[in-house]
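For this depiction, one protein chain was excluded, whereas all remaining protein chains were kept in their positions.
Note that the chains take the letters A and B in the order they are written out, and that residue 1 is the start of every chain.
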Amino acid sequence: MYRSLAVLLSGLMLVAAPVWAGAPPWERVEAVQNVLDGETPVRGAIHLDLPLVSRDGSAVPLTVEVDSPMSEDDYVASIHLFAVSNPYPEIATIHLTPRMGQAKVATRVRLNESQRVVAVARTNTGRVYADAREVRVTVAGCLARDATYDSDTLMLARVRAPERFSAGEPGEVTTLINHPMETGLRKNGDGNLIPRRIVHRVAASVGAETVMEAELHRSVSADPYLRFFVAPVEDGTLTVRWDEEGGESAVREESLRLR
Amino acid sequence: MTRGRINRRQALKLMGAMGAGPFLAAGGRIPPAAAGGPAGRVVVVGGGFGGATVAKYIKRFDPAVEVTLVEPSRRHFTCPFSNLYLGGLYQFDALGHGYEELVSRYGVQVVHSMADDVDADGRTVRLAGGETLSWDRLVLSPGIDIRWGELEGYTRAAAEKAPHAWQAGPQTHLLKKQLEAMEDGGTFILVAPDNPFRCPPGPYERVAMVANYLKSHKPKSKILLLDAKDNFSKQGLFLDGWRKNYGDMIEWVGRSQDGEVVRVDADRLEVETEFGTTHKASVLNVVPPQRAGFIARRAGVTDASGWAPVEPRTFASPRVEGVYVIGDATEAAPMPKSGFCANAQGKVTAAAIVADLAGVDGPDPSWANTCYSTVAPGYGISVAGVYGIREGHIEEISGGVSPADADAAFRRREAEYAVAWYRAITQDTWGTA
Partner (left out) sequence: MGKSQWFQVWVAAGLLGIGGSAVADTPPAPDRVDVIAATCGNCHGTDGRFVSAIPPLAGRPADELYARLRAFKRGDNDPTVMDRLAGGYTDDELKAVARYFSRVAESPSGDKER
């Protein structure tokens, strides 16, 4: 019985259907419904990738990619990420532009428990795509998370871009800022709530043009990490800016050079 | 059971119900006991912690089952305590364990060969020499393979210059030799991978044991641990233990402080991190990304992660009928990839196979783990857990790490227990202590 169920389940997971058989996985998730705004998304053009099993729910790697030409006429305008069983399911909303060249973003997320992660993408032409993944989170006693955050490097930001780009070809940029992303839901040793403190916005621009902007929520892991693409057409400077909610900002610049 | 196979008990029930009797026994796929031969034939691939244990315990639970263990080496050298060898606290020779007792005392047949391929339909295993063994149940406990090239620049050739020493043997000797040749004031770099990997506390015990060696032989040296994770096993205990025993000799750099290594240059003994920092080592020890041993892939039991998912109760593969996988090759979270768990899984799976061959339901499983780490002579720490099944998944029922505020006597006892544990588990697994 158990075996046949497992076989059935693994069989189901292998089938990439363009539409959801049965109830879609976000059916009762209000945050997702708000983003869908009554529309029915399709599968197939969007690929969400997370490990099947994670041994550390505090930082689960997530990659989402949408098949798109990312041209001025046809590009992915936004990607919305949700961890449906977290106390606040929103992970992040990423606003994309044709200047990225590729609709692929990676980050690390907090998963309170085993659950479903959902990604919804919307194109400039109004098409809506969605994908979902089940992640099993196991907690082992040996990985008790340290409650204190080392503040020596608070707001220290890092950016890495490829040394050379080919004109108009996307190259991957990696960014990270040291920040606790305090949810406001955790208690310290004395039983008092640790005040909420999060970086709520990361924006990347080249010159005056915005390349990418991300709104981060509490389900993004501490030390927010974001990888995305940029496709420069000429030499320039990439500016990445992180803003704390009602607090400080950090800015890093990185030169983009063509071959 | 929906795949056309019926076990002995079901066959019997069926016979009873239908009053049909012997006809079915002749036609259905029924273990050989029905024909009056052995109670079943089991082939075990891999004579490490998992494989040697499952072979021995099948024989202990039911001597009538025929068990053949396939393992190329005549002596298995264990990873556990190889860090203590590097630290100068244990003899290399004492890490080797043979198969004599499994043969003479328990009646396991041991074939010293490599299993090359598995034919799941024909229920055979092909050995390196071309010979085949047939089985009613197959257990794979092949341990890990390195994912060569997954970490850029870390190839087989690179490992000859920047050893991993994550499979005990020549690699362990190479690392020891490099340590001995290192100049005082040099930098030992250890590169630690992301989860999951063999022995979660292993890299952290390794640097402690290297520090123990350097402290008395090359005290001006430094140790840099570059990590692809921000959290690791027994973190607080290790950080505290390193500081107490080695001052600031060991520096740990987690992923969010740019600790993740993305490229290795073994010729120059240099590594490059995610955000572009280059570190140069005097001795470079790379613990690379891993996956299940190749025979698991050959048998078709692994998934996209490179590890083998298992049915929690028995560690039978949900992918290939009649095949069981145990030890490091499995994805059995939250159980760690430890020798202790491989041994515990061997016992549960032995019971499940004996029960299955006898046509009865196997017992509700229970596994345990205790990973001791030796931080310094007379300074041990541990993580322990008991695992069982809840809602169809493996879960930790009880467990935890050594207390953070334990006194010196407690740490000393855990260091002693670590040695006692090693001797006991090797006795329990191979019969050689």
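Brief remarks follow.
Note that contacts are C-beta pairs under 8 Å (C-beta built on N, C-alpha and C of every residue); 3 or more make two chains touch, one makes a residue touch a chain.
Here the structure is a predicted model, which means the values were calculated and not measured.
Across the complete structure, the visible chains that the omitted chain touches are B. Contact with the chain that does not appear here is found for just one residue of B:A344, B:A376 or B:I394, B:A344. Of the listed residues B:Q91, B:T132 or B:Q427, the one in contact with the hidden chain in the full complex is B:Q427. For the chain missing from the display, the contacting residue among B:L138, B:A308 or B:A358 is B:A358, taking the whole complex into account. Contact between subunit B and the absent chain runs through residues 8-9, 11-13, 15-17, 19, 21, 25, 33-34, 36, 39, 57, 60-62, 64, 340, 343-344, 347-348, 350-351, 354-355, 358-360, 362-368, 370, 382, 384-388, 397-400, 402, 410, 413-414, 416-417, 419-421, 423-425, 427-428, 431, 433.
FYI, only the chains that are shown with their structure count from here on.
Inter-chain centre distance (subunit A to subunit B, centres taken as mean C-alpha positions): 34 Å. On the subunit B side of its complex with subunit A, the touching residues are 1-3, 195-196, 200-201, 229-236, 255-258, 274-276, 303-305, 311, 313, 316, 318-319, 331, 333-334, 336, 371, 383-385, 392-396, 399-401.
Contact residues on subunit A toward subunit B in their complex (touch as defined above): 1-4, 6-7, 10, 51-56, 58-59, 136, 138-146, 153, 158-160, 174, 176, 178, 222-223, 225.
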